[in-house]
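First the structure, in the form of structure tokens, and then the observations on it.
Note that one protein chain of the assembly has been removed; the remaining protein chains are unaltered in position.
As written, the chain order gives the labels A and B, with residue 1 at the start of each chain.
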Amino acid sequence: MENNPIESLINSPITEGPIMEDVRHGEEGYVDMKAKMATKDLTVSYAKVQALKGVSLNIYPNEVTALIGPSGCGKSTFIRSLNRMNDTISVCNIEGQVFLDGENIYDPARDVVQLRTQVGMVFQKPNPFPKSIFENVAYGPKIHGLAADDEELHGIVLGSLERAGLLDEVKDRLNVPGTSLSGGQQQRLCIARAIAVRPDIILMDEPCSALDPIATKRIEELITELKAEYTIVIVTHSMQQARRLSDKIAYFHLGSIVEHGETAEVFENPVDERTADYVLGRIG
Amino acid sequence: MREATQGSKAAPQKRFWTERLIMAVLILCSSVAILTTIGIVASLIFESIRFFQIVPITDFLFGLHWSPQMAIREDQVGSSGAFGAIPLLVGTLLISAVALTVAGPVGLMSAVFLSEYASSSVRSKIKPTLEILAGIPTVVYGFFAAIVVAPWLRRGGEAIGLDVSSESALAAGLVMGIMTIPFVSSISDDAITAVPTSLKEGALAVGSTRSEAIKKVIIPAALPGIAGGLLLATSRVIGETMIVVMAAGLTAKLTLNPLDAVTTVTVQIVTLLTGDQEFDSPKTLSAFALGLMLFTVTLALNVTALKIVKAYREQYD
Partner (left out) sequence: MTELAFKGPSAEQLRRRHLAEKRFRLFAISSVFLGLAFLGVLFIIVAISGADAVRQAKMLLTISLDVDEFEEGKNSNSAQISKADFEGFIKKSMRSSFPDAKTRRMKRELSKLVSSGAAYELREFILTNPNQIGEEITIWVTASDDVDMLLKGKLNRDLPADLRQLSDQQLLWLDQLMEQNKLEMQFNWTLFTKGDSREPEQAGIAGAMIGSFYSVMVCLLISFPLGVLAAIYLESFAPKNAWTSFIEVNINNLAAVPSIVFGLLGLAVFLNFFELPRSAPLVGGMVLALMTLPTIIIAGRAAIQSVPPSIKEAALAVGASPIQAVFHHVLPLAMPGMLTGTIIGTARALGETAPLLMIGMVAFVVDLPTTFTDPATALPVQVFLWSDMPETAFAERTSAAILVLLAFVGTLNLTAVILRNKFETRY
């Protein structure tokens, strides 16, 4: 935990107030010093639409945190704020703080490139580059200069494909375009691309929504394996998936988190009426 | 009621024939474009054949000397070497190369700025302003090239000890390049905006800087569209007339030095056909042979370019 200097937490303004273990009802946010990432009063708006209204959440290392909630409640907005992907949208305005290892990633001095290397992302629709499979995975390590030579690069690529569970399927056609793979393979290629730069955290926004059940199963297995090495945040519309995969869960409603906590607890014993309706399948 | 019914029975007959007539007129109008093409091809080929009866086609295509003035003297009609088109081709390509060296990168980078860096309000102001360049008549560019740019280059060259011709390929090419910027930029802009945002986000999400995402992912993905645009720009630059008529040279010289004066296919067509002309002289007919060459080359470029651009659009639709 040397990445998580307590000092910076103490010095930062948000640490006024008690630092507590995870709080079940997240209206008042507390930044937990054990959290890998944490948001504090995160408010995001697109021009006039307010997509997030003061969201505070702790995300713990080597856990899968699932974000659920009805469409348009701000899940994607939230997850995209965690690696400053929202910066690319000119009308997007962000207030509040997001901490990574105790440091605010919205600090003007913070380097977005470095941040995104540390916080990787996998998107809803598989988006391989129109390049070969090898080049897709090698892209990140290459631009960051992570490999000293071709051999090391090769090792990284193969290792990442291996870890993404794709290597066996593609190892003798690394030079075919990534776009020629099936949807499920493409998505695993994107995961390989993300882990090739050795991030700490992987963000996944509905990674299985474009996939069939078998491909989904493979990705789910993969996520469970990856948990040992990475911190994972995943958005999903599937209650079963959330339940199967996640350790923690946060339920979003109209731009706020109305309930969050241990997955089993939230599913078995939802406190909030709206959460109950949603997770028990009464609405949504 | 009964009358009305009868009326409407009679009407369709009349309506039928009027509509047949209207349809015939419509078809006729849309075939004018075809007729134009036929007219162009027929007249160019017809006159060219007459030319090649006097001057062998091989002399025209492979000859290294162009000097049509000599050939109008009786004793020299068809004299070999006088109608060699190679120097004109080289001159045309030289000036086009200068133009594309300017318009290619500058147009592409303008498109990159407009589509990737500029805010939408800046974009909505700068894009139309840049497009004014495309609306300026080429004769104005020609004037500017001949009266302003060429003397500047000449004096600039003198200052650093270079001998720049006052009708240098550089002056005409530079100005032609600037003229082509908005063309390249708007096609590249279309191609870049057609690249799905998800690709750009994919690149950014593994920690690319913007320029890395643009250079390594967006532009490669947009490349077919950009390449098609560049081909169209090439065809346009090759066929451009006024700038070279006003700023390039008249005498054919086989050189690749952009500081020299060269002449182009279009310049020769204009010089051969303006002023006194006797119609059946090889001098006049050679203009049509040059026209045929110009038409063939630009057509080939256009067909290829339009195919590429179309295939590219379908890829991301």
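Some notes on this structure:
Convention: a contact is a pair of C-beta atoms (placed from the backbone, for glycine too) under 8 Å apart; a residue touches a chain by one contact, two chains touch by 3 or more.
As the structure is a prediction and not an experimental result, all values here were calculated from the model.
Of the candidate positions A:Lys40, A:Arg198, A:Arg218 or A:Lys248, contact with the unshown chain belongs to A:Arg198.
Across B:Ile54, B:Ile86 or B:Val106, the single residue that touches the chain missing here is B:Val106. From the set B:Ile40, B:Ala194 or B:Leu254, the residue in touch with the chain omitted from the display is B:Ile40, counting the whole complex.
For the options B:Leu153, B:Ala227 or B:Met246, the residue in contact with the chain missing from this view is B:Met246.
When the whole complex is considered, the residue among B:Ser31, B:Thr58, B:Thr197 or B:Thr251 that touches the unshown chain is B:Ser31.
Touching the omitted chain from chain A are residues 111, 113-114, 117-118, 143-146, 197-200, 229. Along chain B, the points of touch with the absent chain fall at residues 15, 19, 22-23, 25-27, 29-34, 36-37, 39-40, 43-44, 46-47, 105-110, 112-114, 116-117, 126, 128-130, 132-133, 135-140, 142-144, 146-148, 178, 181-182, 185, 207, 209-212, 214-215, 232, 235-236, 238-242, 245-246, 266, 269-270, 273-274, 279, 287-288, 291, 294-295, 298-299, 302-303, 306.
Throughout what follows, only the chains that are shown with their structure count from here on.
Note for the complex: chain A touches chain B at residues 83, 85, 88, 90, 113-117, 120-121, 123, 125, 127-131, 139-140, 143-144, 190, 193-194, 196-197. Contact residues of chain B toward chain A in the complex are 119-120, 196, 198-209, 212, 216-217, 220-221.
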